[in-house]
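For reference, the structure discussed in these notes is given below.
Removed: one protein chain of the complex. Kept in place: all other protein chains.
Presenting subunit A:
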């Protein structure tokens, strides 16, 4: 019963997962051999998986090619190859982050002979050519793996990445990454005569840092080892060997609201969010942060993050501004960075980078917080949105789900007359979502810019209740200057936005708006759009897949996502939603290798006691889905295929497919 046999590999058919799951690959191994991505599922390892020597905990499952050419789109072809043991590993390049995941690879049962897929992107082992790097694994678990229990399990290079000294690339990268204990060592006094044999303050601080780093990493090791052990135990109880560690079992005081800070490079506070401590504390904290940053800057180095226990402090340096965030969510590093990027972009959208650098060139003591007064609302809204909205992390859009015919009608009504030379974008927005978007043929739209615009509109009821001429900088389009947005909400929820580079164009655009409105009203497009708003949200039950709880589907073609509503237990502000979004972020990190991993995966399965998640990366789409942890892998694969099929059928409704150009 090979379900995939029915899928004829026609070019239009979506990628399909085959239903036979075979093997679990847990994280990394680090043999000094080239390893390949597991991009195209299809490991089979039941019998022939074997472990390499204990010190290098890798597995060597066999692989098979998938039957569907589409599926191998990443590698460009689907062919048989000699069956070779393949080493799978999962190491983040910075050697920092990796809690071991179980990565489940799926085997496709194909009609072709058993073959190892020649896997897509070539990637090299992080530790390639490094003598003995594998043996430094701190886990000591390698040798204990019982193949009967876990078929194909490779464990944790994390510890080694962290601890293997200064010779590996991982560590040298880490060197850049200065881990430090957060804090006030900077101002810690030393009693009486100081006997520190340090030449200057930077060395002194580094000394302190180094001491703390050692502690931090040691803790890290313990933490990770513990997880691994748990993982092993879990496995025993489970008849099914494909068990994954629980990434969130710590439970204690996780998921407190993340704190975000912006300061000038003189150490003056610009913005902070979710920090309830006194203003004085924040002001002092900013000074400390700027000093920490400058210590590394003196050496032409950049601090990226500080890790202390579960807390991560991520930095983003965009002189004349510095940004940092504090989080205990356990997200991949790039998630915090992306939040900080958005905050920075939003500040630029208000002042533009040209003005920002000009004002700080003139006066390095400039107090930007006063200039940005009133902007806090926008920044706080942006932060709130970026916590759970995957379209931020993936830099995509989620347009209004609606009848494509209505969308086309709206697009036609909005086609601008040719006399508007400086028109940049024309948008129709309903309930804060894009209905349609028109642009000049030669200018693409960057989703980040649109997020800034949509967030600005969402944060201000004033903007939505009157005709406005809003100067705004779209930093991804052009950080140097402002464009002007004519904003007019024609109903409470439906708004027109015409973006022009001509700051005198208000009256012209206003006149044109009346014409557009007439068209939209005459053919009832406007009322149809309004009617679509309550129908935008859909529940996961629409897919008709028992056990499926949630998914996020990103069309790589359209750079858009679709996802059903969050449902219980993933209700608003619940720990469950925070946990799940963090899992999604981890999956996203693994498939995209955002943490500097040298190897990425195309298919990843993570199971926790709460839920099981699958990430599936193909050329046309990325799919992240969540199912009940009780669901068999069989069913997970079926669910993935069902979702992919459903979205394909719904594409016209959930995506803005043919945005008109002018």
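We adopt the following convention: contacts are C-beta pairs under 8 Å (C-beta built on N, C-alpha and C of every residue); 3 or more make two chains touch, one makes a residue touch a chain; residues count from 1.
As a convention for this text, contacts and distances are computed from a predicted model.
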From the list "General transcription and DNA repair factor IIH subunit TFB5", "RAB small monomeric GTPase", "Geranylgeranyl transferase type-2 subunit alpha" or "Symplekin/Pta1 N-terminal domain-containing protein", give the UniProt name belonging to the chain omitted from this structure. "RAB small monomeric GTPase"
Using the definition of touch stated at the top, determine which of A:405, A:480, A:515 or A:649 touches the missing chain. A:480
Check each of A:266, A:415 or A:575 against the chain that is not shown and name the one that touches it. A:266
Which of A:400, A:526, A:559 or A:631 contacts the chain that the document leaves out: A:559
Among A:424, A:496, A:543 or A:617, which residue is in touch with the absent chain? A:424
Missing-chain contacts on subunit A, rising order, are 185-192, 194, 198-202, 204-205, 264-269, 279-281, 283-284, 286-288, 290-291, 293-295, 297-298, 351-352, 354-355, 359, 362-367, 369-371, 373, 394-396, 421-422, 424, 440, 442-447, 476-478, 480-483, 501-503, 556, 559
